[in-house]
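Only a single protein chain was left out; the remaining protein chains are all shown in position.
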Amino acid sequence: MSEHRRPPVLGAVAAFVALALVLFGAVEGVRAIGGLGYEPAATSATTGPSISLGVFPDSYACHGSSGGPHPDWVTYCPSTSIKVPAYSTVTVTIRQYDSSTTLHNYWFARVSGTVGGTMTVNGATVRGVSPDALGHTFTIQTPPGVKDQLFVNVPLSGVADNAPDAVTVNGHQYPRPNVIVFQFRTGAPGTYVWKCYDPCGDGLYGDGLYGENNFGGAMATTGYMAGTLTVT
Amino acid sequence: MTAGTTQRDTGTPADAAGVSHIRRVLILWIVLSIIGVVATVIIFPLINPTSASAVSSFANTTNVVFTALAMPVVMFVLAFVFYSLFTFRERHAPETPVEELPDGPNIQASPRQQVAWLVITAALAFTTVAWGMFGFYKQTADNPPNPLVVNVVGQQWLWTYSYPGQGVTSDVLYLPAGRPVSFRVTSKDVLHGFVIDALGVAMDANPGWWSTAPIVTPTRLGSYYSHCVELCGLYHTYMWSKIKVVSKASFAEWVTASGGHNSGGTASS
Partner (left out) sequence: MSALPANDGSAPVRRRRVPVPSIVSGLGAGLLGAIVVGIIAHQLASPMRTGDTTLVAAYIAFAIFFLAGIGAFNFPVSWGLGRPDTTREEEEALAGKGDGVWRYFRFCTDHKVVGVQYLITVLVLFLVGGLASFMIRLEQAQSGAKVFTPGTYNTIVGLHGIIMIATTIIMLSAPFGNFIVPIMIGAKDMAFPRLNALSFWMLFPAVPILLSSIVLGGFPTGWTGYAPLADQAALGMDAYCITIVLVGLSIALGAINIAATVITMRAPGMTWTRLPIFVWSTLFSTALGLIVFPAFMVAVVLTLLDRVFGTGFYEASLGGNNWAYEQLFWFMGHPEVYVIVLPAVGAVCEIVPVFTRKPLFGYKMVVAAMAAIFVISMGVWMHHLYWSGANTALDTPIMLSTEIISIPTGLVFFALIGTIWRGRTRFTLPMMFAIAFIVNFLVGGVTGLYLADVPTDTIYHGDMFTLAHFHFTLVGTAVFGFLGAFYYWFPKVFGRQLDERLGKIQFWLLEIGFWGTFVPLFYAGLQGEPRWQAYIAGQYVSANRISSTFAILIDRPRTAAWTLVAIVCALTVAAIAFASPEPE
């Protein structure tokens, strides 16, 4: 019959601490690389009340000189992390360099949630575009439970398919962009998300009859066609 | 291994101290069950979610009924197990060598006990099935005429609602109280799950197909939410939208203000 050994208290405490450290390391490591896989860390945020964004057909404009891990992905530039002030009217100017695709859900061809329900495209005030004439959308939506609901949908007109390269950004040539300007009002501070609702990414291949194509890739990755809007 | 008693011992006779353990346990069980059922009936309705239609209030009632039914079952197991664990536990000192510990009696199930258990559990199971079957049938079998048709389109990661009868599309779902609604749900990309808890609506949004949810009638004015219940990618967690159940007059106003048309008879039906 053996006597009871004293339980190894030191070992127990050490194991507890070790596990906590491993967990801490794992969490911080995942966050330090900006997420798992392809979520690039939010770099410098674009801050308002006047925001200027560009939408490009490839990633060379703002994902580094080699275009980042996906040079061929469409992307918003300079950043998808946007900060705007609370209780103010925010003016957004978007330069849209990409060509058109056809929307799968025609509702997104309409302007919604902006001041006056309109936007200006190259100076002309409109309430929407034709569903096959937009390259992307900029759509802000509200996470559950955020105090002030914010929903803004702006269709961004596409440039002609055969438009010549006329502008150089970051050493790469792009056609002359469509300049879209709109305003929206913010309420209480909160974090919103925005993304493009015109399928413009990689993904499923089909004839698009029921809409299942181009929803992958850039469309589903923050830093490209999806991001956050922080109202502070 | 020392053998226990070889004759079948069903545990019913009183032991040396004249105590009938079975009777004690049954009393314990009955007391616990009564407490459990009463607590359920009082507390559960307080924590039930808001219900804005007959379907979801039936779900809430089912919550209470099933929990009340489950209480005696749960208490039965707990009462027997814990009473036995503590009353009959081994009282020799822990250092006693195992060979010196006496065995417990060899109790085996008699066919009568097994049949009784099977019959009772089967009865409970079939009761719950019958309840669910008839309740759900009652809610969904009648086809009210002229329901408001809402086409729900799920797209990563937003719901859009269009009203073919009114010619309106919106990101906020407005519903007139008292009018049956038929939701036709589809997706543009991947599988989504359209759920409005307050109304008791649940239907997956399958790409390429329209699925129709059972008709529900909103009965309570207020603001509710619909959320996506099938993981659909990056912003699944943000795929919520607002539901507003308003009076029929407000609904008609909203339709007109959104550029739609109230078809004949909508304002009153």
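A and B are the chain letters, set down in written order, and residue numbers restart from 1 in every chain.
Quick note on the criterion: a residue touches a chain if its C-beta (ideal position, glycine included) is under 8 Å from a C-beta of that chain, and two chains touch if they have at least 3 such contacts.
Since we're looking at a predicted model, the values are computed, not measured.
K.L.:
For the full complex, which residue in B:49, B:144 or B:178 touches the chain that was left out?
P.N.:
Going through B:49, B:144 or B:178 one by one, B:49 is the residue touching the chain not shown.
K.L.:
Quick one: say which of B:200, B:218 or B:260 touches the chain that got left out.
P.N.:
Only one of B:200, B:218 or B:260 touches the chain omitted from view, namely B:200.
K.L.:
For chain B, which residues lie in contact with the unshown chain of the complex?
P.N.:
Within chain B, the residues that touch the unshown chain are 4, 9, 11, 21, 46-52, 55-56, 58-59, 62-63, 66, 70, 73-74, 77-78, 80-81, 84-85, 88-90, 94, 101-109, 114, 117-118, 121-122, 125-126, 128-129, 131-133, 135-136, 139-140, 185, 189-191, 193, 195, 197-198, 200-204, 206-209, 211, 214, 222-225, 227-238, 240.
K.L.:
Extract the touching residues of chain A with respect to the undisplayed chain.
P.N.:
2, 4-5, 7-8, 11-12, 15-16, 19-20, 22-23, 26-27, 30-31, 35-39, 143-145, 191, 203-213, 215-217, 220-222
FYI, only the chains that are shown with their structure count from here on.
K.L.:
Nearest whole angstrom, what separates the Cα centre of chain A from the Cα centre of chain B?
P.N.:
The computed centroid separation for chain A versus chain B comes out at 38 Å.
K.L.:
Give every residue of chain A touching chain B within the complex, in rising order.
P.N.:
1, 104-107, 110, 112, 139, 141-144, 149, 151, 153, 193, 195, 197, 199, 204, 210-212, 215, 219-222, 226
K.L.:
For chain B, which residues are in contact with chain A within the complex?
P.N.:
95, 153, 155-158, 160, 162, 169, 171-172, 187-190, 207-208, 225, 227, 233-235, 237-238, 240, 242
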